[in-house]
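Omission of a single protein chain aside, the complex is shown with its protein chains in their original locations.
Here is chain A:
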Amino acid sequence: MSDESVKLSKNLLRMKFMQRGLDAETKKQLEEEEKKIISDEFWILDLPELKAKENLIVQEPSFVPCEDLNYGRMSFKGFNLEVEKLMAVMNPKDEEEEEEEMRTMQTDVTDEEMALRYESLVGSMKKKFVKKRDRVVLEDDLNQNTMEAKRVFLKPQD
């Protein structure tokens, strides 16, 4: 038999049971070929490296946020009360309107009313913090102010 006819195919040499009998050189050769096959199987795109750039333009496909459009359900003159309630909830109020509301809210209690209220509050708070004995005195003072003559014990005449 000649040398050529003895040569075994690569696929056969790669099999597990053939590995033991192989010499170092053919082993290395086989491994290299295998690596080549594996790397060929992966595709690599020949593209320039992508550079992450900050995107300064944001796209918005809808008109709704651009024009601040209202909610699409509406009812007039109290035809559908449920929808009118919904309108109040869903439609964001105008800033001016809100400001107006704030102003009216602030004038709910006038300064004079507030002063009157605090005036009475001062008295009642003062009462709270004085001692019991002093409180009697305080009340007496108040009574004196209100009533002209202080009642005194009138000794009955015999």
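Basically, contacts are C-beta pairs under 8 Å (C-beta built on N, C-alpha and C of every residue); 3 or more make two chains touch, one makes a residue touch a chain; residues count from 1.
The rule is short, and it goes like this: contacts and distances are computed from a predicted model.
Asks: Mind telling me which option in "BING4 C-terminal domain-containing protein", "Large ribosomal subunit protein mL40", "Exosome complex component RRP40" or "N-alpha-acetyltransferase 35 NatC auxiliary subunit" is what UniProt lists for the chain we can't see?
Replies: Per the UniProt record, that chain is "Exosome complex component RRP40".
Asks: Looking beyond the chains shown, say which of A:Asn11, A:Ser39 or A:Gln59 touches the absent one.
Replies: A:Gln59
Asks: Consider the whole complex, including the chain that is not shown, and state which of A:Lys16, A:Lys77 or A:Lys128 touches that chain.
Replies: From the options A:Lys16, A:Lys77 or A:Lys128, the contact with the absent chain belongs to A:Lys77.
Asks: Specify the residue from the set A:Asp23, A:Glu41, A:Glu67 or A:Glu112 that touches the hidden chain.
Replies: Touching the chain that is not displayed is residue A:Glu67.
Asks: List the chain A residues touching the unshown chain?
Replies: 54, 56-80, 83, 86, 89-91, 94
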